[in-house]
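Here the complex is missing one protein chain, while the rest keep their positions.
For chain A:
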Amino acid sequence: MDIRNFFGAKKPGGSKAKNSSSSSSASKAKESASKRKSPPNQTTNGKKQKQRQVEDDAIEVKEISPTDFFADAKKETKKKSSKTATPEKKPAKPQGKPKAAPPKPKADVSSDDEPIQFIKTMTPEKKKKEVVNIDDDGSDDKDEDYEDEVQDVTPTKKKPPSSRSTTPAASSSSSPAKRARAASPKKKASPPVKKAKPSPPPPKKETIEILEATLEKDSFDVDSSRVPEFMQGLTFVFTGVLENVARDDAMDLVKMLGARVTTAVSSKTSYLVAGSVLEDGRPYTEGSKFEKALEKDVKVVLGEKKLYGLCHLYHERAKKEKGITDAPPAPSKQAASPSNPYAKKAAVSNPYAKKAPVSNPYAKKSVAVNPYAKKAGSSTNPYAKGSSSKDQSSSSNSEVATKSSNDPNQLWADRHAPTHTREILGNKEKVSKLQKWLGSWERQFNNPAAAKKTWSKPGGPWKAALLSGPPGIGKTTTATLVAQEAGRDLLEFNASDVRSKKALQNGLGDLTGSQALNFGPAAGKGKKAPPKKLRCVIMDEVDGMGAGDRSGMAELIQMIKKSKVPIICICNDRQSQKMKSLLPYCMDLRFNRPNKSTMANRIVRIAGMEGMEVERNAAEAIAESCGNDVRQVMNCLQMWAQKKRGDGSNDKLTYKGMKDRQNSINKDEILRVSLFDAAKTILEGRKGLAGASPKAELDSLYRRTDAFFVDYSFTGLLVQQNYLKVLTGQRKNVVDVPDKEQAYLERVHDAAASMSDYAVCEHEIRSGDLNWSLLPACSVLAVKTGYHAGGEDGGFLPSFPEFTAWLGKNSSKGKKQRLLDELHYHMNFKISGDTQELRQNYLPVLRQHMFSIFKDGSDAAGIISLMDEYGLSREDVFEKIDEFRMGKKVPAFSDLDSKQKAAFTREYNKGTHKSQALVAEQGGPAGRKKKGGKAEKDPADLDAIDEDGDVDQESDDDDDEAELKKLQEKFKKKGRRGAAKKGGAKKTTAKRGKK
């Protein structure tokens, strides 16, 4: 390919402008920040001309083919990131090329001498310009392009190629070395860059950058790549929305090529891949990642086409390297290594060949059973060295197993279980805390001298420890290893043991007070007794002590209090209600999931031991897909290995293959999602799907419909609460663009319509005939709402989804309804309207009137007679009527001067009133005279009056308020747990139905 080709494509308008902005070096940008707003056009223009010339020159220079540049580039990159280090052999070619190239650049330089100087003096100005560009970025125009070019030119002279735009400015002022560095980052992929080509020898790196910048491709086919993982050692960060490809797909692409993808820009980042706009519609230049990239001199790749181009460049380079050196195939990437050790092993160990009845105690042949591991009330038996119990924790066993690894059927999770505490992944600090605690236990609690025996204080000392954390991250392993390393005799109880009060008393009662049976070296002649064998009890899965283990928890706590033996409890969910009582007695150690890069290291190592090759990215992806559950990762790997053996394929585990098959080994992702995240998934609709394959689209649709079921009684409400937020976020992009605005409004309509359809369905489900078969329809309608709200490209919910307001609103609606009913009940001997009438016509007038009387002065008698006329009590006026104000500004009775109110009350209490009579008539308690209003709340009263279901309403209502409060608290506390129950009057009945 001839670079010239790319020239034609020169100005992609807007994108170019953006590019330019990106190139400004951070430091400069900062300096110039103050000057930003004044773009010095003149200077730019003046330079433009020169630039043009320069550009022409450059074009000629460009004759060099990209491959040549690669040679240079290669070297450079090598230096830069030693990871790529290619074997030294290649030098021959590369060197030759660079030399060829240099002369041209020189020419450029000379011609540009002047400008350089100029620039130097002008630097500040320039900076300004650059900055300006950044600011308007989106609006681009020719001017900017020119500016870019100008800038580019300047740099060229000094350090030829640097990304055309801003960088140069920065470099101009700094020392060459510095410049070189500065230049590299900018390579912003915009067409004009080409001029940069005059790559002079020193800044060779830039050459590749330039090429990268120039090259645009429509795609990059991973399968066609002959060099595996040729992008190893590079680190990418993604920002913004790529036009035609989903960001996840783009990430997958580079991961498949061996690069790393991180979320935040750091100095180790090689490229920032930017879409032209961010998710929320702002130009990417406003994003914090972009700014960070400037600061850190990270190169920016704009748009997926340039990304593809970049891939091609690296691919070419890798191929070339490979071709040239031949012998050492792919540099640094052992990828190509042909012999797969895995292949051999396959024959040796086929886990499926013979399904060993590992866990059948009656099968005489089974080698591995340790009956103690499973039997109720028993424990792993430390004396049984040969046993390789299933229990992952009994590490002495697994150690043996690892060494011999005779049994091909053994679970990898066991075979490769840590055999020493230092091998435990992550949570180092907790492990050492536990070790320390165990180490000082005897001194603390079994020492007659230290008679201090407090243990339930929040600050400790504790007689027991509680390890908590998600499954598969090594809690049990930690406990076992720590105890073993402390030389303790280990007893383990887990969920398969009966742990009722009685069982615990029998199993543990004496044990916590007794020494372990130990026949140490015989006691010498004298007094010297063998050292006492210390022990340690592990209560695994204590949160699983359920109904079957009656009073088990209470007994456990009693035991902890008395125990002369350390007890290590293990649970998953320390928040659980069951754990509450235990918490104060235990040292709290919360285990976190090890992070994926730590896990990836171990995965690669273990896979190596099993003769399997695993790409690092693939390892990380596995870790991620398993939710950082070490045990599951091992199981996945083993399954994978198995499958491969079955297929006879010896390929190593690549990121690509991983992605392809991930579905089969994924933990059900959506089930790990919180209610709010689920709602967000639905609300953002097709986000990230632009340009995705039909399969990806379908997957996404399934995922969204599944998300609805995270909590089907709440997700809909959350969608309802938030879908308009998604829409309003997009409004600024369409406002005043007639076509778009029209389409936008139609979407609002569609979304609202499907939300209302949803409500109809939901009503059918919750009320009357409980038509639960409509639930799937609900799910689809919720997703439809999200689709319309997000539009074709998906929406963006700017913040965390709001908790649904419907519950509260519904509750206050119920309350007002009730108050209105009461008022109506009091007044209905006088007025003829129904409650609606009362609300709409009577109340506003009535309150207005009363209020004016109040205001006029204290004509208490007037008000009282009015009240009596309508049968209103004092509470009716001061509390209930206040509820029916429209808007906060309307004055309320409760806001009246308290003296005035007190005077009125005294006056009112002097006489007797109709409202009181009414209460008495209804059989209200005499004592409640003054609280006549309250008395009516008796359901009995209401019953007497309205029979059309309002009673239900009310009682439901009270429930609701209480329940709502509880719910909200619950959600505040643990928004992540989706196990919410539903409130709402409508739902109360439904819930009963459900149960």
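As a working rule, a contact is a pair of C-beta atoms (placed from the backbone, for glycine too) under 8 Å apart; a residue touches a chain by one contact, two chains touch by 3 or more; residues count from 1.
Heads up, the rule we're going with is that contacts and distances are computed from a predicted model.
Peer 1: One chain of this complex is missing from the view, so tell me which of "26S proteasome complex subunit SEM1", "Trafficking protein particle complex subunit", "Ubiquitin-conjugating enzyme E2 1" or "DNA sliding clamp PCNA" is its UniProt name.
Peer 2: Listed in its UniProt record, the absent chain's protein name reads "DNA sliding clamp PCNA".
Peer 1: Out of A:Ser219, A:Thr262, A:Ser432 or A:Asn446, which residue would touch the omitted chain in the full complex?
Peer 2: Of all options in A:Ser219, A:Thr262, A:Ser432 or A:Asn446, contact with the hidden chain holds for A:Asn446.
Peer 1: With the full complex in mind, choose from A:Pro471, A:Gly487, A:Gly513 or A:Pro798 the residue touching the hidden chain.
Peer 2: For the chain that is not drawn, the touching residue is A:Gly513.
Peer 1: With the missing chain put back, one of A:Arg247, A:His416, A:Arg499 or A:Arg535 would touch it. Which one?
Peer 2: Of the candidates A:Arg247, A:His416, A:Arg499 or A:Arg535, A:Arg535 is in touch with the missing chain.
Peer 1: Of A:Lys564, A:Arg703, A:Lys725 or A:His763, which residue touches the hidden chain?
Peer 2: Of these options, the touching residue for the absent chain is A:Lys564.
Peer 1: Residue-wise, where is chain A in contact with the chain that is not depicted?
Peer 2: So the residues of chain A touching the missing chain come out as 361-367, 369-372, 375, 377-379, 381, 383-387, 446, 448, 451, 489, 491, 506-511, 513-519, 521-523, 527, 529-530, 532, 535, 564-565.
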